[in-house]
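First up is the structure itself, then whatever we jot down about it.
Yeah, one chain of the complex is gone here, protein chain that is, but the others are all in their spots.
Letters A, B and C mark the chains in the order given here, with residues in each chain numbered from 1 onward.
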Amino acid sequence: MKKLGLGVVGVGEMGRRHAENIRRLVPEARLVAVADAVADRARQVAEDLEIENSFHSLDEMLARTEINAVVIATPDKFHAKAIASAAATGKDILCEKPLATNRSDAQAALSAVARAGVRLQIGFMRRFDPAYVAAMKRIEEGEIGEPVLFKSLGRDKDVPPIEAYQSNVNGMLFYNNTIHDFDLARWLMHDEVTEVQAYTTVSIRPQVAMYGDVVASSVNLKFSRGAIGNVESNVQAIYGYDVRSEIVGSKGTIFVGSVETVPTTFLSAAGSNHILADHFLTRFADAYLAEVRDFVHNILHDRPPRVSGDDGMKALEIAIAAEESHFEGGAPRKVRAEEVERLGATTGEV
Amino acid sequence: MKKLGLGVVGVGEMGRRHAENIRRLVPEARLVAVADAVADRARQVAEDLEIENSFHSLDEMLARTEINAVVIATPDKFHAKAIASAAATGKDILCEKPLATNRSDAQAALSAVARAGVRLQIGFMRRFDPAYVAAMKRIEEGEIGEPVLFKSLGRDKDVPPIEAYQSNVNGMLFYNNTIHDFDLARWLMHDEVTEVQAYTTVSIRPQVAMYGDVVASSVNLKFSRGAIGNVESNVQAIYGYDVRSEIVGSKGTIFVGSVETVPTTFLSAAGSNHILADHFLTRFADAYLAEVRDFVHNILHDRPPRVSGDDGMKALEIAIAAEESHFEGGAPRKVRAEEVERLGATTGEV
Amino acid sequence: MKKLGLGVVGVGEMGRRHAENIRRLVPEARLVAVADAVADRARQVAEDLEIENSFHSLDEMLARTEINAVVIATPDKFHAKAIASAAATGKDILCEKPLATNRSDAQAALSAVARAGVRLQIGFMRRFDPAYVAAMKRIEEGEIGEPVLFKSLGRDKDVPPIEAYQSNVNGMLFYNNTIHDFDLARWLMHDEVTEVQAYTTVSIRPQVAMYGDVVASSVNLKFSRGAIGNVESNVQAIYGYDVRSEIVGSKGTIFVGSVETVPTTFLSAAGSNHILADHFLTRFADAYLAEVRDFVHNILHDRPPRVSGDDGMKALEIAIAAEESHFEGGAPRKVRAEEVERLGATTGEV
Partner (left out) sequence: MKKLGLGVVGVGEMGRRHAENIRRLVPEARLVAVADAVADRARQVAEDLEIENSFHSLDEMLARTEINAVVIATPDKFHAKAIASAAATGKDILCEKPLATNRSDAQAALSAVARAGVRLQIGFMRRFDPAYVAAMKRIEEGEIGEPVLFKSLGRDKDVPPIEAYQSNVNGMLFYNNTIHDFDLARWLMHDEVTEVQAYTTVSIRPQVAMYGDVVASSVNLKFSRGAIGNVESNVQAIYGYDVRSEIVGSKGTIFVGSVETVPTTFLSAAGSNHILADHFLTRFADAYLAEVRDFVHNILHDRPPRVSGDDGMKALEIAIAAEESHFEGGAPRKVRAEEVERLGATTGEV
């Protein structure tokens, strides 16, 4: 079988991982090139991965005809434009979350994709994590009955450097972090979020408010069929990288998550001690690999992507509503649903 | 030392446990009598516990001078009046939560207590649970730094009989269940809740709405110093009795709770299996005993109770605000703080 | 119903707990008296428990006719003689493990019991622990198929004071600690141990060898139907009190035990931390209570005890064989089985 040619744009921590996975662990794909606005970074990754081509612009890379599809891992605010450019050259696209950092960019990106007739997959990799997949399987088998409550939390370990806020290239908390949980909410509940309430805090780091961001949040959710939920995010939990989700149903409950990594227990007079997870690339290593494999396989077998642009749009709408609620002191905000109906038919289903 | 004479009014499941604890496991106390509107029930408990006196009204019991203090474990809506009656006869009081099911009843009860100069302790027994006590100790030692997020959940196992709703003698979810978490929020955070948002659901049992109640809820919290939180309640989780709380701080996090009871693991080709907790009297057996012991000891040593009437009032105000938010579709509601200032000076501190 | 009169002899830590349980938590029993070779100790316990009678000898206590049964909690080497004395006065007996510290003492005690026709229960309280009971239930339901391996370990927390060895009133490790696991081996496997191999160590505290004792041991077991096993003991594990057992079967495995006590998890950059169990009276509090309740109920209902003198003898024979193997450098030693056949018919079965 002819291999699928891929390029990766944006080879920071995340994009580099995608490039490594494609280069080494997706036999049906060939990593043709990497691109990065920082030319040296692209060059170094190309050298490390022993591939020939590195570029310092996406457009240069898109000109290469042996590239069939691209992975976009640039900062958040450049996603939408990168999608449009890639679509215009007829490449299939796997774009990191979020689809965009505002509604008009997102719509423009989706329109470009629709016009070009290319595939677009959004990087909600948790849908490929073995623990979430196991949970989903049991939910679909009816084990927990009718879902009543959706709970999820995501906590990052280290205090982000203030420069990360100043650069202003990523979306605020809801777009950059919580959006994973917004997507899980829709996916695991087989339902749509219709309304949100958001409380946020900057109490332990007031200066992040200057950049329109928050340290932590608690967002209540209402679902279309009557269930409710809550999603917590925290960018500086200090103790570790911690992602947990819970789906409470009428007959049972499923809980996903464990902050302990290696199964080593240290017992002393001070009590027991375990080592904790500290990074998303460790916790979700398997998920990122399964994600890109699935992307490649679906293209090669001419199937739609498992996580669609519409999924990206809907999660984005929840984030937008959460941010509005945050600006309005927590008032309930409807999630805009127009897109839901218009694009619904193309939603990829697992 | 002369023993403290105690009476228990309301000897259903909860009151009977209090009576047993006092009779058998509090050497400094003497269980003088039990009372219950169902005379046979009072008689049976008296017989089982081998005590002489049972009454079918609180007033009869209060007439006994060898009773120094009473434990009130009647249905919720009778708490306030029972407090007033007991106070009028000069008895110290340990009253089950909630203090009352509305603000005016609560204020009347507190006024009666203030006039009589008796002690009033509210039955927030989780403050005496070894797991929560261990958590509080580490928080007070500064181990988690400044608290940022408070999370808590309480789930009951079995579907309540519809009669429990029809009888209308207990408060709705926020007054009867969530109030424990509202108290934990204040206690563990060393802070006051100033605002709430509440989403609720009856999706899996719509008929409870007819009785002004809900099946499950997710309440967001704002604290006076900037922290935020969320409390979930669910009266029919089916899988077990599950209470968990989490305090996320600037330096660390403490998690309390485990739904697994006996440390027995069953391993088969179907995976591992553990037995789950199913009842609050099992999970909090130690807490209820420690609570009543502390109540007795503080009276005998002329110390204020560890959980004051003011604590009962403040938790009630949070429940009232949550119910208001629920009625208004989740709009943020301020927690009424008047009582906080007026009665603050008498708040028991651990 | 007339209450069963009980006396407790030996009110150190263990006997005092038995006395408290009987006094407070066994409504069908009446604690008539306590006795202890240290008269002041007996007096203090009687005062604390608010009972009238304390004695400084067993014989004085046995003279009281209102005592129907006695609990023996003296040091190990006095068990057998106390059993014989109690039997001679027609009292039923609950004796702490071991039955005796040598075979002839044990046989004399059992003969006295047989002659007198009284009941004798040996204090293998783990058989009453909820976790072990849950395990046993599943084994009897056939969940694990045919047992293949029995594993068990028991570790005490603190280094025993050297005086504990010098006093020479308790049996060495196999008689005082491991005997619990020897009993579990027989009970959980529904089988008899026929041969043992024992390795022991004093490497971290050589002086205990002077007193004929060891710090830790690993004893391999052979069962009559072909299964094998291993039991580890360690008297100074430092980190906590840890008891675990595992029964591996042809279809599944059951694991009992957890060293973590309160369900509180502390999460910091140093990892997660739990509080550990530190004492057998905490870990097995429920078991000790269930044990003495069962003892009392069986007498009142004229049923045989659940753990018989024969059970005590068989566990003792395993300990004797283990000690012989230890003396012979680990050579396999048959477990003497004569008693098994002769007394087998009277073995109490759960």
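Methods note: contacts are C-beta pairs under 8 Å (C-beta built on N, C-alpha and C of every residue); 3 or more make two chains touch, one makes a residue touch a chain.
All of these numbers come straight from a predicted model, not from anything done at the bench.
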For the full complex, can you list every visible chain touched by the one that's not shown? A, B, C
Contact with the hidden chain, among C:Ile93, C:Ala216, C:Leu267 or C:Ala321, goes to C:Ala216
Check each of A:Thr253, A:Ser308 or A:Ser325 against the chain that is not shown and name the one that touches it. A:Thr253
Which residue among B:Arg43, B:His274 or B:His297 touches the omitted chain? B:His274
Which residue of A:Thr89, A:Ser224, A:Thr265 or A:Asn298 touches the chain not shown here: A:Thr265
Using the touch definition up top, pick the residue from C:Lys137, C:His190 or C:Lys251 that touches the left-out chain. C:Lys251
Note that chain B touches the absent chain at residues 238-240, 242, 259-260, 267-276
In the complete complex, the non-displayed chain touches which residues of chain C? 145-146, 148-149, 151, 153, 155, 195, 197, 199-204, 215-222, 225-230, 232, 234, 236-239, 248, 250-253, 329-332
Could I get the residues of chain A that touch the absent chain, sorted low to high? 24-25, 27, 48, 50, 130-132, 134-135, 138, 143-144, 251-258, 261-269, 275
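Here is the rule we go by: only the chains that are shown with their structure count from here on.
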Please identify which chain has its centre, taken as the mean of its CA atoms, farthest from the centre of chain C. A
Cα-superposition angle relating the copies chain C and chain A, to nearest 5°: 180
By C-alpha centroid distance to the whole-protein centroid, which chain wins? B
Separation of the C-alpha centres, chain B versus chain C, in whole Å, is 39
Whole-Å gap between the CA centroids of chain A and chain C: 57
Please output the residue numbers of chain A that touch at least 2 other chains, ranges allowed. 238-239
